[in-house]
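Of the protein chains in this complex, one is absent; all others appear in place.
The first chain written gets the first letter, and so on, giving A, B and C; residue counts start at 1 in each chain.
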Amino acid sequence: MISRRNWIRYSGAGVAASFIPTSHASQGRVVVIGGGFAGASVARELRRLNNALSVSLIEANAIYTACPLSNMVVGGHRKISQQQFSYAALSADGVNVIHQPAVDVDPERHLVTLRDGNTLNYEKLILAPGIDLDWQALQGYDKTAAELLPHAWKAGPQTTLLRDQLRSMREGGLVVMSVPKSPYRCPPGPYERASLIAGYLKQNNPRAKVLILDSKDSFSKKPLFLSAWQSLYGDIIEWQGESDGATVTAVNAENRTVSTDFETVQADVANIIPPQKAGKIAHLAGVTDRSGWCPIEPVTFSSTLQPDVHVIGDAAIANAMPKSAFAANAQAKLCAVQVTRLLNGESPVHGKLINTCYSLVAPDYGISVAGVYQPGEKIWTEIDGAGGVSPADASRETRAVEAAYAQRWFDNLTTQVFA
Amino acid sequence: MLKARISVPARARQGEIMAVKTLISHPMETGFRRNSLGQAIPRDILTRFECRYNEKPVFTATLHPAVAANPFIAFHVRAQDSGKLEFIWTDQDDQVTRVTRELTVDPAA
Amino acid sequence: MIRTINRRNWLAGAGTLATLTVQPRLLAAVSEPVQSVLKRDFPTAEIQPGRVNIELPALAENGNSVRMKISVDSPMTPTDYVSFIQIIAQANPLPDVARFDLSHANGLAEVETRIRVSAEQDIVVVAGLSDGSLWSGSAHIVVTVAACLDALY
Partner (left out) sequence: MQATEPDPATAVSVQACYGCHARPGTEANGLVSFSARSALEITNKLKAYRSGELTSTVMNRISRGYSPAELESIAAHMAELTANEAPCSR
């Protein structure tokens, strides 16, 4: 087999290059948009499965900042640099990494347009754009407001902004967190964050409090979180749900107030996690539905709305599978197999997937949820009898083991994807 | 008496349209669920909500099991005269929960 | 376990509105549960599409509580106002959800509540005006119920 990675040579920004192929002779041309856990994984897996494939990864940022464990940065236990990865290993594997945003997709002509105006032709397009924050969804919360009331729901400068606000908060201050309705990225993430913030406050600002204003009554691992909060943090964390009237309806960034249907709370630090939707390029590609997310055929992750486009990771509607880094990676591996097979004219595989998700209530106190999933006719379903959360009565040793597993899980996954 | 939360202005100008929000703690048990032993859990719901403004009904709601637990109902009322806003929930056994708020109405500007 | 049941057969497409005219020849256009509610509550009147605006999430991960806002185009004057707003969920075990009775004293024909949605479906809203005319709207919703959450019905 001849390596066809040379059909596109792109050696950095500003290099003029024509991405229009001269003919359709080149078989197996895949373009991936988005270099997170889903996109970087699928690009690398495609090359691993068939190094004759031409694989381009379009990702605006040269450095990726991973979300899992970023709450440990907020809590002061990790540096943001420990969350950061380059795409050098992907390039070394023969993935054409293009650090530019994709600005348009033409599914009819199978063309992706980059910011510099060049276009890429594809046989299969894999979209892994992750989430966009919905700046229209919450009154008073836009990009400017986020500079004062960080969301920190995309790891990076927002993460360190929230950490720094906590560090400079007045003694005895109130941290208010706003949590949206599902679906959103990382279902247990807000509660892990509240835990690690409480841990920081307990050490450094013991009279301070965390108030969680939640738009729902149930959340991932709720009983485990509630009991751990009580035993580790006493009354530092107060959680209010939808039934308490805690749905946040508006914020005021200048005054740092957060309003629910029934009251307005004065915060010292406010962490606003707004409603979310699939990343913008998914909307431009026409693969989102009215929900703002991307419907897919479960077996192959192919879009139900556009041909030859697959959607994986947080942007996809994977039903029972949560929007987690583990799920994104698992979907990517499966999607790579399916795309490889489809390009070879083979039928797709009916495969099962796993999700495992750890939450750190403290650096040495971890809890987990796991699930095994299978594709049904229309949706991904969880296999009954499998999966579930850590036992409620587990020992502190088990919690410590799970905390250690969380860190090793992160190291393993980031090694596979980026190292 | 159930626990209720009301959001309504204490003061308004005559003619002003006031937002009213109500929330009451109630399971709204549908009657369709079964417990862990497989026995049907009997229906237990609020069936009616009413808002009276100086004794006059201005908003009523008929509720069925498909209203979510801890019913939340928001609506509007036009401010007319100072007086009393009453919020009345009635369950399927005619048990009543009543909450009252005083309202001061200033003349229109 | 996850459930999504497709029962959007009677209304094609999200946000679009079929005529809900309650006349024998048109009744076939709406699903049987909605038909029975309409026949029971509005045996003679004609229902026109329009005037009813619904805010409902297109996708809910927990059908136990879905926030819904309904507004009806109306001046809400003593002679021209909305007298009621009724919500029907055709795929629920009971299609009746709630009915709100209003008058010009409300000033604004807008109500918000939280409902239970047991499956993917079109939620239908019928509004009655002071002149006796009936108007309707609908909104499509997909529901997935995650296993860790409480049983819905």
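We take it that a contact is a pair of C-beta atoms (placed from the backbone, for glycine too) under 8 Å apart; a residue touches a chain by one contact, two chains touch by 3 or more.
All of these numbers come straight from a predicted model, not from anything done at the bench.
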Visible chains that the absent chain touches, using the contact criterion stated earlier: A
Options A:76, A:173, A:286 or A:351, residue touching the unrepresented chain: A:351
Positions on subunit A where the hidden chain makes contact: 48, 93, 326, 329-330, 333-334, 337, 341, 349-354, 356, 368, 370-373, 383, 385-388, 390, 398, 401-402, 405, 408-409, 411-413, 415-416
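Quick note on the criterion: only the chains that are shown with their structure count from here on.
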A-C or A-B, whichever has more C-beta pairs in contact: A-C
Between subunit B and subunit C, centroid-to-centroid distance (C-alpha), Å: 20
Whole-Å gap separating subunit A and subunit C, where each centre is the average of the chain's CA atoms: 34
Distance between the centres, which are taken as Cα means, of subunit B and subunit A, whole angstrom: 40
Residues of subunit A touching at least two other chains: 217, 242
Per-residue multi-chain contacts in subunit B, two or more chains: 21, 69, 72, 74
Touch list for subunit A against partner subunit C, complex: 181-183, 216-218, 220, 242, 247, 289-293, 317, 319-320, 369, 378-382, 384, 387, 389
Interface residues, subunit A side, partner subunit B - complex: 217, 242-243, 245, 261-263
Partner subunit C, residues of subunit B touching it in the complex: 17, 21, 30, 32-33, 53, 56, 58-69, 71-78, 80
